[in-house]
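Handing you this structure, nothing more for now.
With one protein chain held back, the other chains of the complex are shown just where they sit.
What follows is chain A.
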Amino acid sequence: KKPSPEKEGGEGRRGDPQNPGKNPFHLTAEDVYDISYVVGRDLMAITGDSRDVATRVTQLQFKIVRILEMLEALVNDCNVTVEELRMERDSLRKEVEGLRSEGHASFPEVNPGTNKVVVDLTDPNRPRFTMQELRDVLHERNKLKSQLLVAQEELQCYKSGLIPPNNSQMARRDPEALITSTTNSKEGKQEKTIIRKLFSFRSGKRT
């Protein structure tokens, strides 16, 4: 004759004759309808007793109905979500298995020899340039660096007054020679210069 046990039963706890000890997380919409039926039947039984009780119970009934509706919506939504997740999990599992078997199958093709490297094209630090390209860049860097040093040295000579401005012709020839000294004929000339320098060095004289 008390409404409280029914309410507790509606929350899926013990006290509900239809669903004894049912875990609320395992409730289905059917369970909610069963609870709703039980609560409704009990309320009807109370209503038969007196008029005063009847109005109060009717008010209570609306409240309970609203709660049950909420519960119904929650349970339905929950079940749908669980079903969706389960389907997604299954499809992902299949996808992983597919990729795995595919990967095993294609691996020998990707790695044809022991001395080959597989390059990840999305890696920003992947190797990109050839040894020859690096060699060329380094060669050019060192060439420019040496030219810069010569130019700086010459500038220093001008600044310190070692070379008077009117004698600039002489000095200007050298950096030019440096840049254009690719030809073999130039090398012969340089050889002479060094030997001459060395011999004068050995005999203790300065040119």
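By our rule, contacts are C-beta pairs under 8 Å (C-beta built on N, C-alpha and C of every residue); 3 or more make two chains touch, one makes a residue touch a chain; residues count from 1.
Criterion: contacts and distances are computed from a predicted model.
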> For the complex's missing chain, which UniProt name, "small monomeric GTPase", "DNA-directed RNA polymerase II subunit RPB11", "ER membrane protein complex subunit 2" or "Intraflagellar transport protein 46 homolog"?
Replying inline: "small monomeric GTPase"
>> Of the residues A:Cys78, A:Val119 or A:Leu138, I need the one that contacts the missing chain.
In response: A:Leu138
>> Residue by residue, what part of chain A touches the chain that was omitted?
In response: 131, 134-135, 138-139, 142-147, 149-150, 153-154, 157, 162-164, 167, 170-171, 174, 177-179, 181-182, 186-187, 189-191, 193-195, 197-198, 201-202, 206-207
